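Every protein chain but one is kept in place in this view of the complex.
Lettered A and B in written order, each chain numbered from 1.
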Amino acid sequence: MVTFNILVTVALVYVAALFAVAFYADRSAKKGRTKWLRSPLTYTLSLSVYCTAWTFYGAVGNAARSGLEYLTIYLGPTLVFLGFWVLLRKLVRIGRAERITSIADLISSRYGKSTALAVLVTCLAVTGTTPYIALQLQSVTLSFAAFVPSEAGGNLADLNSTALWVAAGLAVFTILFGTRNLDANERHHGVVTAIAVEAIVKLVALLAVGIFVVWGVSGGLSDTLQIIEASPVAEWRPDAGRWVGMTFLSAAAIICLPRMFQVMVVENEDERHLTVASWAFPLYLMLMSLFVLPIAVVGLAVLPEGANPDLFVLTLPLALDQELLAMLAFLGGFSSATSMVIVAAIALSTMVSNHIVLPLWLSMQGPKATVSGDVRNVMILSRRISIGAVLALGYAYFRVTGGTAALSSIGLVSFAGVAQIVPALLGGIYWRGATRRGALAGLIVGFVIWGYTLFVPAIGLLPDSLMQNGLFAMSWLRPQALFGLVGLDPLVHSIFWSMALNSVAFLAVSLVTFPSPIERLQGAAFVNVFSRGESGAGYVGGVAETEDLLVMAQRLLGAREAQTLFQQSAKDQGKLGYLPDPTPEFVSTLERELAGSVGAATAHAMVRQIDGNAAVSVQDLLAVADESAQMLEYSSQLEDKSRELEQTARQLRDANDKLTALSVQKDAFLSQVSHELRTPMTSIRSFSEFLMEGGMKAPDRKRYSKIIHDESIRLTRLLDDLLDLSFLESGQAAMNDQTASLHDVLDRAVSSAGASKGAMTVRRNPADEQIELRTDTDRLSQVFINLISNAQKYCDAQAPTLDISVSEKQGQVDIDFVDNGSGIPQSQQSIIFEKFARLSDHSSAGSAGLGLAICREVMARLGGTVSYLPGQGGAAFRVSLPRRRVAEAA
Amino acid sequence: MGNSVLLIEDEPNIIEAISFLLERDGWTVRLHTEGVGAVEAVAAANPDVVVLDVMLPGRSGFDILRELRQGAAPADLPVLMLTARGQTKDRELAESYGVSGFMTKPFSNAEMLQTVRDLAEGRPPSGS
Partner (left out) sequence: MSEAPETKPTPRPSKFLEQSVYRRRRLIDAIKLLPTLGAGLFLTPALILGTGAGSTATRLVYFFFCWMVLILLCATLTRALSRGEEG
């Protein structure tokens, strides 16, 4: 006999295995080994979060009560996937192009990045999903109870604590693997892989039970069919209304359920995976439903009268003394429940955090928040708290309504709730005329009717009198016979009225209202996603300070990602460095990237805060942008040409600026050379004259000789630098490749620069520095020494600190030198690498200003770069070096 | 004959050379080593001659000279400017501000000493 303890142990081991799988997958993904993580098979299997405990256990129960009706729950999704070319492909493309994070984000983004819509859809999703999570918790506790009726069935407290532990464990898992990446567009490899494993477990479990029932109990296929004919289920006749209605509902649900949207669109790695899923997912669904009816009829025949058909999958093997099989079935149900809860919690927490918590936090922080606050931490925290809250809500709901029949019908009620999104969604991606007000109207109408006719009655909140006589005793307001439509199944009745009035409100209001410019841009971007390629609609004009944007982006995207994005954009504009011009294209690219982590509406609001433009002028600019976007739609060639021209013009402008700056500085440079040469010569001449006069005391004579000596060395060094630079520039300098550890090279540089015993604190991370380099290490060391000495000379902080950090990506090693001083003003950043380009503020700190110029030449010769890294707080330099394999170069 | 000089210069070795030179000749040498606060130092020291370097940390010698000539110091206070930049337009600029003497580094000790003496006695500097 399987005891409660054994069952708990098995469940725990299973959960531990899932943690291991998720952890391993996350680690593999980090190392870039994602071949199988990103396969279409994993994608297809992850879609199986559609099959929850409600379908795993409930389908058999449903079949025992209503015959083949359970099939509709699988047929709807099958139709949607067969039609992937028309709808899903477009959804996925839009999701990727616009960096959509959730279904709420999609709707909000399409209708002008509307916060109201995002909040509304989020509320709808939370309302619909909470009971559904409660249902999963209930199924897990019931399955425990079914296993060991004597021990646990009698003890309700035990069951409740089981549910609590399950909820808590799921919260830990979800927080651990679901909030590791801030950017929702970076896929949760760990979660998805664990879900895929669970998909296999539940399929195998159900198939095993089915095979056992058909061949083990009934004696083969034809015998099973005969048993079906003989069972009470054979009495069932399809009800056309319910059949069509439920097929429609399940089709709508697979698109609109937050968890489905998460795995289908947000976690999608590659559009082509859809092509495989289009047939593989229907196949999965077919296999999941293949043995449902046989299990139901055999259960009805074998098990005693009054046994709960919702648990036949478990109780049937148990009754036939197949404990291992029952255990497998238990794990299958457990998998179904946990995978649903995990993905739903991720999806809901993303929505709640992006559309409710973060906007509230931002508005409380005032306009400076985006620059000064640490938004990234706030976001991760808010997402984690949201996950906890969602699960707590599900658990509370389970405790309040648990065990009542009300819960078991909640699956379809939930489907009908999210189906309210369908008109706004389809209208949004196929019809440019759909407006924000239309979407709001449709959603509100649908939400209210669904709530009144289905949701509230289903959870048993309405008094009987109201059900019988209608609101305010008006019979045409009876929840299940609205406007006098009697005789319909309550579900079909609710779907009919909510969808009909939702669509009518959506279409009518859209027709009479006028969309704002943002809506028109977004509408065009969504509807024409296939013809517009990647250049989606964005907006913004204005005077955003690029450095402020970089500071904000670093907080949200992480420093490296933000720098890469900015650098790439600058390069596309034909500029060097990290600060592109804040052109509308760049700002809208940035906004889309940010949307990946905070959602479109929030990203929009944040960029606008920094942009500092009044809303009205943004709208004006948008109107212009809209016009030109429409023009460019007809003439993409014109677009290319004008972009080319713009880029050339920008390069010319840059070159001109640089030349002007250089010629203004040329005189200063010459003076500088003169100064640097004449200053030591002054001392030398003066003291040598003193010495020539003679008659000096011995100590004085010695001291003056030493000054002459030191100043001569200073002169020599200056000449050496000048010669070194011209040598490097002429291209004659040969680089001597050696193999050395970066750690050693840095060690040497730090001690040569005298930084190890100076006033400045040098912070390093030796673990990151263990990189074997094949390069001219003496030259590299020269560059490091220069940068460290510069920090020593120019860092004006009270307690000067230099951080040296090393990172590696895609065969490139980056070494960052960041001090905590006041940094270099943007106006000077582009000239510091020029010869003698000493900053006026530091004009006599004792070097000729050749150091950085030499660094730049050396790095160019080593195949790398040295650049100034803005937005780091202090002065920051990045040395980038291609990582050549030791073997390859040797 | 005056006997106090204010030296405004930031290069330690040059300071040492000039101090040695002038102190040996019986001058009292006071020192200020940066551009900031130089004008106040002049007012506080009330020297007979000011020796002023052009390139100073914080503030250029031209700026200081201009402020001195705009009334921050007696109008007849002799100011000798030193520069290592060797450009004629520097000299022109200094003269337009009303400098008393202008010398380019490196200088000979004798030349420096003679110039300071001349300036202190109200003669135009005989050296370059």
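To be clear about the criterion, a contact is a pair of C-beta atoms (placed from the backbone, for glycine too) under 8 Å apart; a residue touches a chain by one contact, two chains touch by 3 or more.
Just so you know, these numbers come straight off a predicted model, no measurement behind them.
Though it is not drawn, the left-out chain touches A in the full complex. When the omitted chain is restored, the residue from A:L41, A:C123, A:L164 or A:V276 that touches it is A:V276. Of the options A:I228, A:M379, A:L549 or A:L773, the residue whose C-beta touches the omitted chain is A:I228. Screening A:L82, A:A500, A:L576 or A:A797 against the full complex identifies A:L82 as the residue touching the chain left out. Counting over the whole complex, subunit A has residues 67-68, 71, 75, 78-80, 82-83, 85-86, 90, 225-226, 228-229, 233-234, 236-240, 243-244, 247, 272, 275-276, 278-280, 282-283, 286, 290, 293, 430, 528, 530-531 touching the chain that is not drawn.
Assume only the chains that are shown with their structure count from here on.
With each centre defined as the average position of its C-alpha atoms, the distance from subunit A to subunit B rounds to 66 Å.
Residue ranges of subunit B in contact with subunit A, taken from their complex: 10-11, 13-14, 16-18, 20-21, 55-57, 84-87, 90, 104-110, 112. Those residues of subunit A that touch subunit B in the complex are listed here as 667, 670-671, 674-675, 678-687, 689-690, 707, 710-711, 843-845.
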